[in-house]
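For this depiction, one protein chain was excluded, whereas all remaining protein chains were kept in their positions.
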């Protein structure tokens, strides 16, 4: 009854690393930008069939998150960010007069954004199987802007093997009754 | 006095990607399922000696977490989830009448589960060294069910090199007094 893909073990001389940086200009202070199609396109461009894709924001007040793209849920998350790291609290980081480290002329009051970015994380990595991101039905990839509007740089690395012919499906005992499925 | 393994640098023509999807049926709404032995077994099956293993849940209301398997700590975590994203709050996501996106007939009230899944994260990646997951003494891998009972799909990718003979240990100056240790 299992509709699982069989386990696969791919040896290949064709190991590849694909890198691309994608720039986006955000519009709101807090904004969820769905990058799923953009990342999926880079996985296809990479030609990599089995491996991983890592999406990394190069900022300390933005994050990468995987979850459902449902507009009301996104509104919930904006409220949850207030619970997790309130905007109306005095963060020491925003007391520019006390700062010893250099700060730029366009420094913003953004202690909340740093705290939220730490909670959500700046990079996420997902499995790549049969040439596609191994996302579940509802999973989507978001760049989360926490201190916009800004220009944001997202670094994408796809890493793995490219030679489908070198792929071979295994059929260990526990899978022997499952229908065979070729590498698509 | 250092009992550290020496740094290792492994060049190999035998690069491999191993993938397997594992299905589990959870029993409780919130449940911590220890996947450590299952994942360790897949690392052994993969034959990969040095690289990484990435464990990804393919759901938006489940998570992967690394920590200690101590039953009282697991109870603490169930209470902490209430602190981080309470179950008894009205999430907009659960107001089905206002939803514009499609929802399924078996839609559940689970705004809390999405919020918790975002905090905990859907995938974790760990280092693989000398053929084993490089876990510390107390570290265990958990699938965290946040909206069960359900059938859950976990995607595991082990990626790295397989040829131990191609491995060579380095002994830079700062390590020269440490005892040599072969690749086991």
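Labels for the chains are A and B, by order of writing; each one numbers its residues from 1.
Assume a contact is a pair of C-beta atoms (placed from the backbone, for glycine too) under 8 Å apart; a residue touches a chain by one contact, two chains touch by 3 or more.
The structure presented is a predicted model; accordingly, all values stated were derived computationally and were not measured.
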Of the candidates B:43, B:62 or B:120, the residue in contact with the absent chain is B:120
Hey, which chain A residues sit against the chain that's not shown? 13-21, 23, 42, 45-47, 52, 54, 56-60, 84-85, 91-93, 95, 98-101, 111, 114-115, 117-119, 121-123, 125, 153, 155-157, 159, 162
Name, in rising order, the residues on chain B that touch the hidden chain in the full complex. 2, 4-5, 7-13, 15, 50-52, 65-73, 75-77, 80, 84, 119-121, 124-129, 134-139, 159-161, 172
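Operating definition for what follows: only the chains that are shown with their structure count from here on.
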CA centre of chain A versus CA centre of chain B: separation in Å? 16
